[in-house]
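One protein chain is absent from this view; the other protein chains keep their places.
So that you can tell them apart, the chains are marked A and B in the order they are listed, and the count of residues begins at 1 in each.
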Amino acid sequence: MNTPTMNLKPLFMPRTHETTEGNKTGSWRYLRPRYEDKTSPCSTACPAGEDIARIEMLSAQGFFKEAWETILRENPLPGVCGRVCFHPCEGVCNREGFDSSLAIHTIERHLADTAARNDLKPALEKLASQPQKIAIIGSGPAGLSASWFFTMLGYACDIYEALSEAGGILRWGIPEYRLPAPVLRTEIGRIESQGIRIFTGKHISESELNKLRGNYSTVFMGCGYSRSTPLGVSGETSESVKDGLEFLRSVRQGEKPSCQGLSAVIGGGNTAVDVARTVIRLGGKAAILYRRRRQDMPAFAEEIAMAMEEGVALHELLAPGAIEAQGDQYKLILRKMKIEGQDKDGRGRIVPDGDKTSEVTVERIFTATGADVAEPWYNPPSDKSGAITLSHCQIKFDKEGIPLVYGGDLTNVTKNVTQAIASGKQAAMAIDTYFQQGRDAIESRLASCRVGDGLSLSMEVYMQGARRLRSSHIVQPEEINTDYFQFEARVVQPRLLVEERTGSFNEIDMRISANLAIREASRCFNCGLCNQCDNCYIFCPDVAVIRGRNMEDRHINFDYCKGCGLCAAECPRNAVTLEREGL
Amino acid sequence: MKRVLEGSHAVAEAVRLANVQVVSAYPITPQTHIVEIISDYCAKGKMNAKFIPVESEHSCLAALVGAQSAGVRTFTATSSQGLALMHEILHWVSAARLPIVMVDVNRALGPGWNIWTDQTDSLSQRDTGWIQLYCEDGQEVLDTTLQAFRLAERVNLPVMVVLDAFFLSHTYEPVDVPEQKEVDRFLPSYSPRFNLDTRNPYTLSPLVTPAFYMEMRHDMALAMDEAMTCFAEIEEEYAALFNRRYGSVEAVTCDDAEIILVTSGTITSTTRLLLEELRAKGEKVGLLKMKMFRPFPVEAVCRALGRAKKVAVIDRNFSFGAGGVFAQEIKAALYKLPVRPTVFGYIAGLGGRDVTTDILEEIYIKTRETDLPSQESIWIGLQEVKYAN
Partner (left out) sequence: MQIDAYDREYMCSGHVGCAGCGATIAMRLFMKAMGEKTIMVLPACCWSVIAGPYPQSAMKIPVIHTAFETGGATASGVRAALDMKGDTETSVVTWAGDGGTFDIGFQSLSGAVERNEDFIYVCYDNEAYMNTGIQRSSSTPYGAWTTTTPGQDWKRLRKKNIVEVLVAHRIPYVATANIAFPEDLIRKAQKAKSIKGSKFLHIFASCPTGWRIPSEMSVKIARMAVQTNIFPLYEVEDGIHYTINHKPKEYLVREYFKLQGRFRHLTDKDLDQIQTMVDEDWGLLLKKAGERS
């Protein structure tokens, strides 16, 4: 008997035997997606050009060491900057318009502290050794930065420091409660461990400089502004008016100058606030006298607020007129000022309010209205012929073509720690380019290392790291797909109580936990940076997003991609670019 | 073992013996007796099958599309309106090459509502790609249903087994119900030529473009042709086991007949009586019973009718604007002969009206006495009607 399936003719029927993969639907496409990491606004606002979006991404994933190393590629002082940088990055954070900006500096500090606590050694790229040797005068942030980056580029560096310990303004200017010495020592220790020699107590005179120029291929001048500018009013003497910076230095050197009674602090910058708060900690009373208003003060708003919590008085629209000695005290005659119109920088323009004056009797007066070089020859020569003037440094060549670089406060328009770090980095890049390619190449080489459209430079880009592939397009708030983010409160910086603060020089800002740091870092939009969220993969209607073995490996299969654009639209952070096909 | 069974019951017994695994059904008079018994068999475990009590005939056949595609033997039964509702899926089943077996109990279509026998329901499905086999009595119903599974699974086309409402579905007759063991020899368990299988996934019944559609339809046409020969082979096998055969057509005293009556369904049995009477009177008359309608047995019809002078086709159905369906098909079949008998088309017994020996004799005499048919279709037994205002 036949079974039903024996000797049967095959059926030609509607039954499939292939996949649709034979249809190359990529031919439908007129828009073409492309993975393209872009520039986050924070990174371009950071004078050091830190790769913040990536730092936060790594932090959010718990890769603290990698995040810390990512900072170190652009900034040798994360422990310092996490504390004292005025974080312009946070001011341009795209998250600001969503809920509130990311606490970038808090995470930076967390990373540095974590690395210090665990005694981590960074694994960083370093170029092959170069024959040239670099001398650096001054071990402030500019000098330390220059040495760090010169070393990265393969140069041997020696730092000459006049005082007994390295750090410059970081060691001697900024109070302990903002930047504890051990933090700084850890950072400097790590810099030294790269092979940099620091000669402390080695004041360099003008004549010694010329000698150094014979022994080194380049000298970097990073001597900083260490002297407060005088008030220029009658009755001003070294007795009546103390140099604010000098005062801070003496305190950091361990002295406890008497501060009984009321001290007047003239100025509106961070030094003025530092002086006033130091006076409070030494048992005195302090009043800041400022010729403009509180909102015009260059000091960080938060520092001002804390100072006032601590009992510092602030008097606005008062300019010093004259000083009269009254026994052990001084009568300070102040001209009242008023606002009339606007200055170029947008601040209210001040003019004397008629002849109105007021007086205050104080124990002592501190000037903190500005700073200047300790010795006039530190300044770059006014004759700029043959010199190269860059945004953060100036290079002068002697007859033999040996460059002398002025950096840090000596050349920076904005004088602060992070700008000083930027200066050191720029100097290292410029001199390396000069040595390798000649002076004509400097400008274009530096331009190619810019982060976004700003002045910040990236050493990682300079060293041909992965960051060079980043588009210079700065991600705008409207390019973020905020549907993928939830409102979440910014981390609150834990601090000492006011009572704890005023009684000691203990650091005010306390550590945050790793959990908190991860949570805060997770708030980051990671503007322009793929963080492997896989939205592109999940939503691709054409199964055309291919993931490789490596977690970061994603590509688009253009055989099938129809160019619908969903990968770009659903990328929360604008890491996918959509372009017209054939462009 | 001989048992006295209703025609419906004979169907149910065949389905039980055929080891059908999934049955779905929706009730419609006069099909209900069939599915009631099967449902009972499933419930009592007399059949190892799942009975799906669907919510319509359309779903009924669609459910079998699913089940048969998933690789099991399936069955359903319907009638009239139900078959009409299935129409779309009738096409689907055949083109999906699913060997589903269905019984249609011939019933008139409304309106007006009429539950009695009439072949228009099944014959109007003639272009759906189903094999159609018409039965005369309870035994033939049982035998044909069993054969239908073999035939369907051999050519991968569905088979419709057709029986008259009440005259057959509700009539008790002695039926020889074979033993399961013997049936299993004739009809082994189902082994599908394709089925939905997660280990070998493919898609059934996808979009087919003009590039392939014709070839698929041609493949169905070849299968339908093949069904004719296969049916004969299967009948031989069946006869070897059970000593019964029917043929795609049955010619009774046709060899010397001048006039041959062509019938299908239960009218055939009535005609057999008349035939005996007429032959006894010396009339040269024959009978051709049409069992197979699709594929249409052209050769057998020509062989049986080719030598007659006249052929009277009795249709219990009507295709409006054309005539009785069997008559049309027979005329078309005979066309290939160089010398053809004259074909008379008679319409009788619509909507369950009795077709008695008297009516059949009237038809015979009319045919004998007339050289040519007066009309394309001659309606027999029409009564005076009273029109509404």
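Points to keep in mind about this one:
Here is the rule we use: a contact is a pair of C-beta atoms (placed from the backbone, for glycine too) under 8 Å apart; a residue touches a chain by one contact, two chains touch by 3 or more.
All values reported here derive from a predicted model rather than from experimental measurement.
Only one of the listed residues, B:Q81, B:S124, B:S205 or B:T253, touches the absent chain: B:S205. Interface note: of B:I38, B:I52, B:I115 or B:V262, the residue touching the hidden chain in the full complex is B:I52.
On the side of chain A, touch with the chain left out of the figure occurs at residues 14-25, 28-29, 483, 532-535, 538-539, 541-544, 547, 557, 559-560, 562-566, 568-570, 578. Residues of chain B that touch the chain left out of view are 21-22, 24, 48-50, 52-56, 58-60, 62-72, 74, 88-89, 92, 196-198, 201-209, 212.
Definition applied: only the chains that are shown with their structure count from here on.
By the touch rule above, chain A contacts chain B in their complex via residues 1-5, 8-9, 11-17. Put simply, chain B touches chain A in their complex at residues 95-97, 150, 153-154, 156, 185-186, 188, 190-191, 193-194, 202-206, 208, 215-216, 218-219, 222-223, 226, 237.
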